[in-house]
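Note that this complex is displayed minus one protein chain, with the remaining chains in position.
Chain lettering (A, B and C) follows the sequence in which the chains are written, and residue indices restart at 1 in each chain.
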Amino acid sequence: GTGAASNNAATNGSNATNSAGTSNSAGTTNGKTIKIGLVTDIGGLNDNGFNHLAYVGMTNAQHQLNGVSTSVVQSQSESDYVPNLSHFAQNGYNLVIAVGYLMEDAVKQVAKEYPKTDFLIIDDNITGIPNVASAIFQSEQAGYLAGVVAGLVQKNHQLKGLNTKNVVGVIGGQDIPPVDTYIAGFQQGFKKEDPSGKVLLQYTNSFSDEALGSQYAQNEISQGADIIFPVAGGCGIGAINAAKSAKVYAIGVDTNQAYLAPGTVITSATKGVDTAVFDTIKAVQNGTFKGGVSTFNLANNGVGIAPLMQGVPQSVQTTVNQIKQQIISGQIKVSTTVQK
Amino acid sequence: MIFSDPEIWAATLSMAVPLALPAIGGTFSERTGVVNIAMEGIMLIGAFFAVTFSYWTGSAWLGLLAALICGGLTASALAWGAIRVSADQTVLGMGINIFAAGLTTFLLNTLFGFNGTPINTPKLPNVSIPGLDKIPYIGVIFQNQSILVYIMIVLVIVSHWFLFHTRLGLRMRSVGEHPLAADTLGINVWRIRYFGVILSGLFSALGGAYLSIGVLNGFTANMTNGRGYIALAAMIFGKWTPLGSFGAALIFGFSTALGIVLQGQGISSNLLQMIPYALTILALAGLVGRAVAPAADGIPYDPRRS
Amino acid sequence: MEIVDLKKWFPGVKANDGVNLTLCAGEVHAILGENGAGKSTLMKMIYGLLEPTAGEIRFMGKTVHFRSPREAIHAGIGMVHQHFMLIPALTVAENVVLGDEPGRIRFDRKEAQRRVYELSEKYRLAIDPSAKVGTLSVGLQQRVEILKAFYRKAKLIILDEPTALLTPQETRELFSIVHSLKADGVPVLFISHKLDEVLEISDRVTVMRAGKTVETVETSSATPQSLANLMVGREVVLRVEKSPAHPGEPILQIRNLHVRDAGRMERVKGVDLELRRGEILGLAGIDGNGQFELADAIAGLLKVEQGQLIFDGEDITRWSPAERTRRGIAYVPQDRQLDGLVLSFDLVENTILRDFRKRPFAKTGVIDRTAASRYTERLIREFDVRPPDSSRKASELSGGNQQKVILAREVSRDPLMLIAAQPTRGLDVGAIEGIHRQLVRLRDEGKGVLLVSLELEEILSLSDRIAVIHDGRIVDIVPGAQATREQIGLLMTGSRGHSEVSLP
Partner (left out) sequence: MRSLRSIILPMGASILAILIGGILVAALGYNPVTVYGSLISGAFGTGINIGNTITASLPLIIVGLGIAISFQSGLFNIGADGQYWIGATAAVWFGYHFNHLPGWFHMILCIVVGMIAGALWAGVIPGFAKAFVGSHEVITTMMMSYIGILLARYLIEGGPMQQKGFNPQSPEVAQNTQFPYFTQGLMQSQLSLIAVAIALVAVIVVWFLLYKTTLGFQLRTVGLNQRAARYAGINVKLFTVLALCLSGMFAGLAGAVQMLGVDHRLLDGFSSNYGYTAIVVSLLARNNPIGVIIAGLFFGALTTGGQNMQMVSNVPAALTDVLTGLIIFFVACERIIPQVIGWYRRRRTLKSTSAA
């Protein structure tokens, strides 16, 4: 049955393509519709990452707020950013969302040209342009918590079937900041709880090749890793898949990925791109949009970790909560530099 | 030493399958004179429909069957354009690749949302052949490999025999070398070409299905990641023979595995991932040398139409 | 078989424009016609390779429309193609049995080789069934092409210039096959430009001119001269008029030359030879004895292993082909479609193929198309290339006319020396006459001409001196005027004595 499929989609707050295709405005009761345009970077909506999350946020806004109409375009090359952003701005869109730091130059250029349009850029900090809001995510904090979970579980062998080697494996899609911040935090969090443990780190250079992700995971597993933390979009799904087959554990990323492999995914380091988008749309609708950089972190629940899997001892949750407070209070500073 | 670890050979074998199968398929197609650059797209189609039907029917084998049917149909479109219309085969292939990437992504999103196919989709079994797993070193390599790995090995041998030791194989080769000569001997050039192209579609789809329900069980957009093109290179590397294609696929698989294994020593992953490609060039220049394509490869045959 | 008002029009050319022909059981029917008269086109229509524009073919009492050779084969027609239909990458045996292979699913290679071996024994066309066709000389390839036609028992056999590359002895063998077919009641359509062959083997002759059948005559009532006149539509001189030679200084000296072919086989094994200005030196030999490799080596297309080439006083052994060309060496290669022409180039590009760097065709690296076209038009006129259209692709010309283009190009380059390998292969008598006259003219202008030919008649009638090559070595050199057929034929087998002529 397709029940599971739709279930799935619901879990992720996404309602597939049709939603974007058909419903242009989910009600215009107050008479004023705002138009939101989303420009993905070349990763596209199927990146299993921030492009998709931004889309989820926008779709949620369309469904939950009245008078929001949306449109989305996927860029095919670096040269498409300026025309695509301009298109929305020129056609009277109220808010144009640019996903990814790759669009920094393009947003700067277009925003200056269209001062009446509001812009939101994800994962970048543009300052000094009043109509540009930037959302940056301290995903190292989320990574840190995920690392703490991995470390605790490893050190005390608190899950069934963990070996005694105390090795965890991280798989990055590419050596770039949105990936590396997670990894940097994860390394620190893990080392904090399990100083003698080892973190393997490999990059796949792909965000779509599931089979490759699986192969990387298998390689790490063969080196003793029994918790895999992939930060690699669709490629990472392959890694989680491999972890499941090898009966080891995994930690999801960006969004709660427990649905991918219940019983395998211990938790997920999440990044609230959808929330950021949703909030910005709401602000635009309420006329409270403000330019400048907003930082999303543990303190404002902009990043975080998903509920722990069943079977993880309560003590882990307790420690995580403590450490979370320590990060929020500044007692623990998380670096964004990956240890290679 | 890393080479003594059977893991790397197991990985090599596993990475070689989705290259070897389409490469052998490509061999059949090009041996009859039709360039199949659409293998990338057909692999995607195979991968997608394998997982979709596997999920719908609850049987991975039916998924595999669906993959073969859809791959064969896509290849028929290529065959029709290349043979009946005498269109440029490379352009057709590129068109099919773009079409397939779009279609599979579109269907994925409409049917399953954006996050890939459900994790509880049945996949093809992994098997260990009794007896084989008793052999010390080799046993580890073949331990718990996908059944498609064994199917591939059988197909490699059968394909080679078929192409070089059967009547139909002889006819296929003759058509790819000199279709006019084959035609003057009463061989139905077009029929043979259809056969070769569709065969290549079946093999490519099988390679795609390996990705989605063989190693894994799931589909993500563009999950073939250029393997169809690498398979094209493997086919040429293997001098348009099934055994050679398999050997080339093994080299690619091995060097990819090597790129994985060598990581983690602080060298940039970008530099390490050049290894497969650099090795290929070296091997090509050093070992393989001149490879001559079937003489009529890529040339439409239509002496009686004008 | 009966052919009624058959027509085949290509864009711009009426290749066949009203062909009428009747073929009786057990007769050998020769088709004669100039290059481009439409003979091959007619045969291709009979064999299902081309679809007629109009007209009718009746075979065994029924009107037939073969849409592919497959159907023609099933109806029992066999054909030897003028341009070989061979697959170089396959073996002789595979080429012969293709389409009717022994075995069920498996291809029975042994059985195929056995059958082909038997066939070649039976027809005395000796050939190694396991050899790759691509490695064979064109003469041997001709044998394969003939064997193919006889492998399947046919009810009608078409032979499109089968003897163009055969030695006289092989031609004899072929004729005896034809005779036995005739005895079995199998009719044969036979195309050849060699009038003596036509007279010898055929029962009736149909002459074609410009796509039309002009006349069908009983062979017994025909003479070479009458046939030639019918073909060309005017009086033809069959014998070359030739004044005595006035040889001068040597233009080319070959010293102890050793050459390997593309397959690394040593083909030329120490040749010493001298070509003088103002003479035609004929190089006679049975195909495969190194004569064409020698020619290639002089032109620079094959590397010299050992020995020296002195051309016009300079050691050219290590020169590139381009330098040799520039220095004045002209070369008519043996394989016109592979070496001599770029088939998808038009005639203009083909005529400047060797001199495109030189004025007036190019100035400072820029090609002057107008000058090149003008030159091409002139050659087309002078050498009677048909159709006279310089913008036509070489692939659209009949075989004979392709050869004329190459000859026109090489002869008109004003070279110091011409190496002509098989220059009149596949040409009609009129064209041969023209070519021969050109060769003699070159000689009389004081140029050196090296004529490499498998055609003994041609060698005998043109050469001032005749060198005979056997197994990569020069056996003897004899003055052309005194040489006899028998003498040269004997030398070609490698024996200087007076034993019986026996060919391999």
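Points worth noting:
Convention: contacts are C-beta pairs under 8 Å (C-beta built on N, C-alpha and C of every residue); 3 or more make two chains touch, one makes a residue touch a chain.
This one's a predicted model, so the numbers in the text were calculated from it and none came from an experiment.
Put simply, the missing chain touches A, B, C once the whole complex is considered.
Of the candidate positions C:333, C:448 or C:472, contact with the unshown chain belongs to C:333. Residue in contact with the omitted chain (choice from B:115, B:217 or B:273): B:273. When the missing chain is restored to the complex, the residue among C:18, C:168, C:321 or C:494 that touches it is C:321. Contact between chain A and the unshown chain involves residues 17-18, 20-22, 24, 37, 41-42, 44-45, 71-80, 82-84, 86-88, 90-91, 101-102, 104-105, 110, 113, 124, 174-177, 205. Interface with the hidden chain, as seen from chain C, comprises residues 299-301, 320-326, 331, 333, 338-345, 349, 353-354, 356-357, 362, 365-367, 369. In the full complex, the hidden chain is touched by chain B at residues 77, 81, 84-88, 90-92, 94-103, 105-106, 109, 221, 229-230, 232-233, 236-237, 268, 270-271, 273-274, 277-278, 280-281, 284-285, 288-291, 293, 305.
The rule we apply is simple: only the chains that are shown with their structure count from here on.
The pair of chains sharing the greatest count of C-beta contacts is A-B. When chain centres are set by their Cα atoms, the one at the greatest distance from chain A is C. Chain A and chain C have centres, each the mean of its CA atoms, that are 75 Å apart. Spacing of chain B relative to chain C, judged by their CA centroids, is 45 angstrom. For chain C, residues touching at least two other chains: there are none.
Within chain B, not a single residue touches two or more of the remaining chains. Across the complex, chain B meets chain A through its residues 7, 11, 14-15, 18, 105-106, 108-116, 118-120, 211-212, 215-225, 256-257, 260-261, 263-264, 266, 268-270, 273. Those residues of chain A that touch chain B in the complex are listed here as 2, 4-5, 8-9, 12, 14-18, 44-46, 48, 52, 55, 172, 175, 200-206, 208-212, 214-216, 218-219, 222, 233-235, 237-238, 241-242, 244, 259-261, 340.
Those residues of chain B that touch chain C in the shared complex are 165-171, 173-174, 177-178, 180-188, 294-295, 303-304, 306.
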